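Only a single protein chain was left out; the remaining protein chains are all shown in position.
When the chains are written out, they are named A and B in that same order, and each has its own residue count from 1.
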Amino acid sequence: MAQRVVKPRTNLGPGFWPVTAFIVVVSAIMAYFTLTSPWPIGLIPAGEPAPATDALFRFLGAVGAVIFNIVTIYTIYFGIVFAKAKNAGPNDIGVQIHDAPVLEFWWTAIPTILVVVLAIYSTKIWLDIQNTQGDVLTVEAISYQYGYQFRYPRLAQPVSGALHLPLNTPTTIHVTSRDVIHGFWIPEMRIKADMVPGLINTLRVTPTVAGTYPIICTEFCGVGHGAMKTTLIVQSQQDFGKWFAQQGGSQRSGGGGGGIPLASGTVDAGKMLFGQKCSACHSTGPFTQKIVGPGLGQIFNDPAHAKLVNGTDPTPQDVANIVKNGFQGDIGTMPSAQMNAISNKDIANLVAYLASLSKK
Amino acid sequence: MSVSIAKQGYSLGHGHDEDAHEQVIYQETRDMRLLGFVLFLCSDVVLFSAFIFAYIYLRTTVAPAWPPIVGGHQLPRLDTAFATVNSVVLFGSGVTMHYALENFKHAKLRGFNAFMGLTIVLGTMFLLGQGYEYAHAQIGGWSGNIFGASFFTLTGMHGFHVFAGVVYLLVLWYQASRGVYTKERYFGLTAGTLYWHFVDVIWVGLFFLFYLW
Partner (left out) sequence: MATLAPGVKTGPYHAVLDHIHPEPTSFIRKYIFSIDHKVIGYQYMITGGLFFLIAGLLAELIRTQLLSPSGAIVTAATYNQIYSMHGSAMVWMVIIPLVTGGFGNFVMPLQIGARDVAFPWLNLAAFWMFPVAGIILFSSFLFGAPDAGWTEYPPVSLQGPPGTSMWCVAIFLIGISSTLTGINFIVTIYKMRAPGMTLTRMPLFVWGQFGTAGLSFIATTALAGALLALFLERTFGVPFYDPKHGGSPVLWQHMFWFYSHPAVYIMILPVFGIISEVLPTFSRKPVFGYKMIAFSTVAIALLGFSVWAHHMFTSGMVPWLQLPFMIITMVIAVPTGIKIFSWMATLWGGSIHWTTPMLFATGFLITFTCGGLTGFFLAAVPLDYHEHGTYFVVAHLHYVLYGGSVMGLFAGIYYWWPKMTGRMYNEVLGYWHFWLTFIAFNGTFMPMHWLGLLGMPRRVALYDPQFQFWNVFATISSYVLAGSVLIFIYNFAMSFRNGKIAGPNPWGARTLEWMISSPPPYYNYKKIPAVLATPYDFGNPLPYIGLEAAAGAEEATPTAESHPVPTH
């Protein structure tokens, strides 16, 4: 059986080392510019957690540039240098190697190590983002086809225009939707959450650069999706306070509730509603029988708890206001009536039902 | 009708005997069909798994209470006693199917016919039992809430598979009566038995998920 004899290669190819040096130099330059770029994503980092995200982007960008260069430049180089020689006959063949265990070991080990390093670094940045501070201010963002509304604590009415946030204030944003899934993306802050009906997702941000930034919908939501945007206005704390006061914000808890008509509430309707909306977090037992929030069975009639959780008196109107506005406390966040899709009539029914429980 | 070219001189040392060659071919095609059928059953398991995942996800992650509260009242649980009886009927049909095949393999045709007929009757009884269950379940209907949605869809898909299985077994029984299968070559009956056991195994899962959990 005839076997063609091929002289084994003794070098890696003409110009292999100059090309390798070229790859090293180009990669070093690209990595340097990536790692030192102030705005690697092209947008200013306007608050926490954007700097952490940008740091990860720089690192990944530098590594990616190196790998891209290695693959692209060597591929082009091999393609040119190992093209069939003009004087090669029809019997031309290349170097008959099947593998090179040492080389394969390194090109498995090094990417594995890179993946481990990147995974660890990504996890660290992820933890930083999860630990972004919030809660000094908490707002709710509710989306609908095709716009956003924002609810602030102690503001009776939702804000339909821009989202105003004060500078340097750790802020929690709870997002949800009234109808279909929408998106809530603030590119300059590098944060995004889907606004899913029936769910509340939470973002935390601390704006550090005053300015006006887009808030963009990033989940297809219907014909108005392309136009669905609003604005984030980051202002000094003073300017924010002025704006907030103009919206009718007041210090007294429950003050913005206004008069919710309670006379027409029915116990049976309230009982049904309680099962649907409240029973996930509240029992009808005593205060101490907590699921998430306290038991509500004795809310109007509890010697051990003379005030409601927000410090107001346990009157029907004050209870109605808590249901209307929601509540943030140590235990967690109770969504507002809007987030729960509860109307004023529903509130009246719930208050009537709770009153019937307290009578027992 | 096939033209065997094994006689034309290209041999790998397995002999020239025509019958032995036919036997090898039968065995190999049987093995292929068995593998294909098992893979098909695996893909069917994944179909059920998707809906089982949906049920578990909705029940544990989404619904505030189970059974769900609808219209202010919590829905009742399903009738476990009745379903247990119906399950015994179905599992019994699995036992009878096993014996049907065993009888056939030993050329005991009367036993085969008896057990095959019994399997089909028990399978049909299970379907009638499911019909009764559907008519009397108080869980708010198929489209009323996620309990009905998951229960009727999953058991409905299972019932559809049982119905298809009953039809399949009838066809196999008819074919056996026409002499299509011999005691050496009965792959169709093997496939039917496997399918029937698959339907039983799915029911074990569904019974646990809806009646015991």
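Please note the rule applied: a contact is a pair of C-beta atoms (placed from the backbone, for glycine too) under 8 Å apart; a residue touches a chain by one contact, two chains touch by 3 or more.
Just so it is clear, the model here is predicted, and its values are computed rather than measured.
Across A:Gly224, A:Pro261 or A:Gly311, the residue that sits in touch with the chain not pictured is A:Gly224. Checked against the hidden chain, the listed residues A:Ala141, A:Ile191, A:Val319 or A:Met334 yield one contact partner: A:Ile191.
Set against the missing chain, the residues A:Ile129, A:Leu262 or A:Cys278 yield one that touches it, A:Ile129. Among the residues A:Val24, A:Val115, A:Val136 or A:Val292, only A:Val115 touches the chain that is left out of the figure. Taking the whole complex into account, subunit B touches the unshown chain at residues 1-6, 8-14, 21, 24-25, 28-29, 31-33, 35-36, 39-40, 42-44, 46-47, 49-51, 53-54, 57-58, 61-63, 68, 142-146, 148-150, 152-153. Residues 1-4, 6, 9, 12-13, 41-43, 49, 52-53, 56-57, 60, 64, 67-68, 71-72, 74-75, 78-79, 82-85, 88, 90-100, 103-104, 107-108, 111-112, 115, 118-119, 122-123, 125-126, 129-130, 179-181, 183, 185, 187, 190-194, 196-199, 201, 214, 216-227 of subunit A touch the missing chain (whole complex, contact as defined above).
The rule we apply is simple: only the chains that are shown with their structure count from here on.
Centre-to-centre, using mean CA coordinates, subunit A is 46 Å away from subunit B. Considering their complex, residues 198, 268, 271-273, 275-276, 279-280 of subunit A touch subunit B. Taken in their complex, subunit B has these residues touching subunit A: 62, 64-65, 69, 71-74.
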